[in-house]
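One chain of protein is taken out of this complex; the other chains stay put.
By written order: A, B, C, D and E. Residues from 1 in each chain.
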Amino acid sequence: MRIDEMSSPEFAARVKDNPWVIIPLGAVEAHGRHLPLGTDSIQPQWVAERLAERTGSLLAPLLPYGNHSSTRRMPGTINLRFDTLRALVLDILESLHEQGLRRFLIVSGHAGGAHMTALKEASKELLEERDATVIVLTDYSVAAEIAPSLGIGHGDGHGGALETARVMAIRPDLVGEDMVAGEFVSPGYRIYADPERCFPEGIAGDPSVADAAMGERLNMHVVESLERMMEESVDG
Amino acid sequence: MRIDEMSSPEFAARVKDNPWVIIPLGAVEAHGRHLPLGTDSIQPQWVAERLAERTGSLLAPLLPYGNHSSTRRMPGTINLRFDTLRALVLDILESLHEQGLRRFLIVSGHAGGAHMTALKEASKELLEERDATVIVLTDYSVAAEIAPSLGIGHGDGHGGALETARVMAIRPDLVGEDMVAGEFVSPGYRIYADPERCFPEGIAGDPSVADAAMGERLNMHVVESLERMMEESVDG
Amino acid sequence: MRIDEMSSPEFAARVKDNPWVIIPLGAVEAHGRHLPLGTDSIQPQWVAERLAERTGSLLAPLLPYGNHSSTRRMPGTINLRFDTLRALVLDILESLHEQGLRRFLIVSGHAGGAHMTALKEASKELLEERDATVIVLTDYSVAAEIAPSLGIGHGDGHGGALETARVMAIRPDLVGEDMVAGEFVSPGYRIYADPERCFPEGIAGDPSVADAAMGERLNMHVVESLERMMEESVDG
Amino acid sequence: MRIDEMSSPEFAARVKDNPWVIIPLGAVEAHGRHLPLGTDSIQPQWVAERLAERTGSLLAPLLPYGNHSSTRRMPGTINLRFDTLRALVLDILESLHEQGLRRFLIVSGHAGGAHMTALKEASKELLEERDATVIVLTDYSVAAEIAPSLGIGHGDGHGGALETARVMAIRPDLVGEDMVAGEFVSPGYRIYADPERCFPEGIAGDPSVADAAMGERLNMHVVESLERMMEESVDG
Amino acid sequence: MRIDEMSSPEFAARVKDNPWVIIPLGAVEAHGRHLPLGTDSIQPQWVAERLAERTGSLLAPLLPYGNHSSTRRMPGTINLRFDTLRALVLDILESLHEQGLRRFLIVSGHAGGAHMTALKEASKELLEERDATVIVLTDYSVAAEIAPSLGIGHGDGHGGALETARVMAIRPDLVGEDMVAGEFVSPGYRIYADPERCFPEGIAGDPSVADAAMGERLNMHVVESLERMMEESVDG
Partner (left out) sequence: MRIDEMSSPEFAARVKDNPWVIIPLGAVEAHGRHLPLGTDSIQPQWVAERLAERTGSLLAPLLPYGNHSSTRRMPGTINLRFDTLRALVLDILESLHEQGLRRFLIVSGHAGGAHMTALKEASKELLEERDATVIVLTDYSVAAEIAPSLGIGHGDGHGGALETARVMAIRPDLVGEDMVAGEFVSPGYRIYADPERCFPEGIAGDPSVADAAMGERLNMHVVESLERMMEESVDG
């Protein structure tokens, strides 16, 4: 299942079945006082492992760095430039395609606008030259679909209850107790040189309402939704 | 120690001590019939973890993809272009530098010539603009220093006894039993479109002479050598 | 007011007052059967002219090409690559900055995701090196704020009632009578090589409900909103 | 005729006739005290409109920015880098080619050497991959063919009598009265960091000898020459 | 005088006098039946050697490749892309500048439009960041100033009497006897995929009128003109 744990002949044998490849993309990014910098790696990695098991897909190694805007200057964020991230994803897709693979699911923990555009631009570039089925998403958006039903409020976002709950369900040891509620102060349409001003507390929402059970439901919702998406995309 | 397991305030606190950052670079690359595709990730990751513990350094998340030549067209190798890898390493170094860090140890599991040049070019580019201490190496070369003393022969190389022993000591579950001796058939100075011809068996050396004890000695030699190197570089 | 109608000394004199520069960005893009290819140029140009008059701002010449995804392969769409658009906007901003200007409002008629990211990335790049006030938006989003109050339904979008009404108010001669209702068929998270499949009729919404009065209200709402935004950004 | 005023189906219908596309390129550039910054937009736009009417060609929207050297640091000049301009023109040509068009006439108001090279390099790049008829010119050069016969002297150039006359014939309201004669002081083969030294008055020639009738003859000469050129290129 | 024949300490000593560096640029380009492919290297190299001797300048090694358009597809032409040539010249200038040199004379044997633009763009880029005196020219243009006085007709050009005479004076052994008169058939403003059509005989002019004495006068005119140019540029 994990590509990096297979031998070369095992990989060659698996490619013949035309499996999906799940490519988890993480990040090292400030997520407030209570969540680890790898929050956006922990979530898609867990999802990708479950999904690969359930669907018999290949699991590519997690790419643990992303492109960041509003948190870029906060302590701990490591940033790839837009062009670097796009090139990286394109190289991985092309290389897997040359290996004979044709179905790709990119699951990004980080949901930033420019970050997601980089992933989509790489995917479009692949499709201009080659035939493939490509899905690109952030599992954050999928999880957020059921957030209201779990009592997570409208202003919840980066580092908030949703993300806190999800990490609690996967790596409770990495969730700190120093939780404060925070707000995303919209910049409107301004572009700021100091965009961290949008996150005075470094997060959006009230992480203290999160618990592991909530996180499990969110995580399972993502896994089940993605599994369905893959099934429905087979003839796409 | 692991950057991705720290919170943003914990990271900020650690930066004040001017610690080293250890950046492990792995690969997904064909390593014969018996070794996993992630062989070059497993080794530097283990080294980097031990080293970070012993020296109190920060540990950056493993970058699991590299640039490959002779194995590029073998089943399972995933390849980043030279420019992508160089940009990626430069972005990570610059971003860590902007976070206030000044000491970087890059440990690459993969030892390919172009791959290593990409890492060094990125490092040189950093140093043209910024002040820092940078070490770039492949732990393969460091381990190979004591290979003769362990009875590993001259022709040993990619996927051979040295690498097999090291993986046996770390992840014995991933080492297969289908071991054949192989040879690196030198291309001389030819550049081939099908460089896999240099590895008819996909590896160089006789993996069957490897055992876990040998691997432990190789791994510890790397850790101790790198620790010494870091100490000696402090005033450089 | 229009930069291209000023002489060099007139421009120099105006720069001393530190005025805003309004930069309208248009497009040549398929907008169904009834709207002209320049629909996304007509709207921001009209807005920019009104806004420049009301605020005493400088008006840069309209850039009439953009970056397109879902309509790229429809008849009449002219497409700039992401990197070209980003470079173009960065060059214009840098050049205006070297001329002494410090306040920039970019109004894009086209609202595509990658297109908007290109504009924002260029703006961020400017701000990394230079001090300036930058606003980047698509007037489509601003107009859409009041669409429900005008009876424009939820599925309205590209080439629909909102855009039809706005063009009717500005250039009624360019609005055709062959109006059909259309739908945006969400691709979910799939990236398609033939994204025009999302617009079977080339548009989203029911243009036949549009009229010029509706368009005037939408257009004036945009002008007034942007004027307020500029006033509120003065000390930002 | 104007692409931006056609609907998508109208455009598709026109493409079937294999028409020429006329692409006017303008500029925002200092032209002395008496001419507007858009002088190099006004001229090719007028020419392109007449030409499209007379020949039944498609008219692409004016690109209003160019690449400048000697006037770059004068008030009002907005400059695109060489690479940006080349990419822009290539993207537009490729996109029109993908739309089925095969005949392109690029008419640039600005006549700078590097600017013209950028346009030609883009055209050559198109022709390396695709089959097309491409004409690239600055209407300044074409107009200058008859300048002596109109009494315009040898030293006339940027912002001089020829350009003044042409703008007088098209937009007399934009021509100021503060006309001084100027000189282009040749830099020889020196490359200067302050090339505006070549234009102490910002222009070359004596604009005061210009009048609208002269401009009309220049403009019509350009239109007629270009029409002939298009006819003669049909079987090229 | 020749940089490549100096030792490092000799170079360091010479730099202190702030000498000019003369950088000859050659080409490998088809020049008809009778002239060698290195015609555009032979001429500037001879000029640069004489000039360095007379002025006590440093002589950089000849760069023997250039960028070509109309002869690109003729047998023997070796072509650098525009971007490569520009980068090459910029690197050489920057490197010499970092070595402490501040006066640069670039003498190109090839006179192509895009080729010359590449040289000038590199020079402008240098001057945007650094202080220096830069002259860029093709010695062809300088030699052509006196061509009429030597009886060389108006249509003379690439591979014609002027170039033939100059090579006869320097390397008579390389001038063949198979001389035919040729013509440059102007493409007007067309850009052709097969621009060699402009040179049906591969050259322009009548080489048979050339002789070595004519070449000596042309060559000495170039040397003397450039020497004067350097003297006059000292305080620029």
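In this section, a contact is a pair of C-beta atoms (placed from the backbone, for glycine too) under 8 Å apart; a residue touches a chain by one contact, two chains touch by 3 or more.
Keep in mind that what you see is a predicted model, and the values were worked out from it rather than measured.
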Output for the hidden chain's shown neighbours is B, E
Of E:Glu49, E:Asp83, E:Glu183 or E:Glu216, the residue touching the omitted chain is E:Asp83
Using the touch definition up top, pick the residue from E:Ile22, E:Leu37, E:Ala118 or E:Ile191 that touches the left-out chain.
-> E:Leu37
Out of E:Met1, E:Met74 or E:Ala132, point to the residue that touches the absent chain in the complete complex.
-> E:Met74
Among B:Gly100, B:Gly113, B:Pro172 or B:Pro200, which one is in touch with the chain left out?
-> B:Gly113
Could you list which residues of chain E touch the chain missing from the display?
-> 2-9, 11-12, 15, 26, 28, 30-38, 41-42, 60-65, 73-81, 83-84, 87-88, 91-92, 95-96, 98-99, 174, 176, 202
Absent-chain interface residues of chain B come out as 69, 82-83, 113-114, 117, 120-121, 123-124, 127-128, 131, 133-137, 188-193, 229, 233, 236
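Just so we're on the same page, only the chains that are shown with their structure count from here on.
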Separation of chain B from chain D in touching-chain steps, minimised, is 3
Number of steps on the shortest touching-chain route linking chain C and chain E = 2
Would you kindly tell me how far, in whole Å, the mean C-alpha position of chain D lies from that of chain C?
-> 26
When the centre of a chain is set as the mean of its C-alpha atoms, what distance in Å lies between chain A and chain C?
-> 31
Scan chain A for residues touching two or more other chains and write them down.
-> 83
Line, ring, star, complete or other: which one describes how these chains touch?
-> line
According to the definition of touch, which chains form touching pairs?
-> A-B, A-C, C-D, D-E
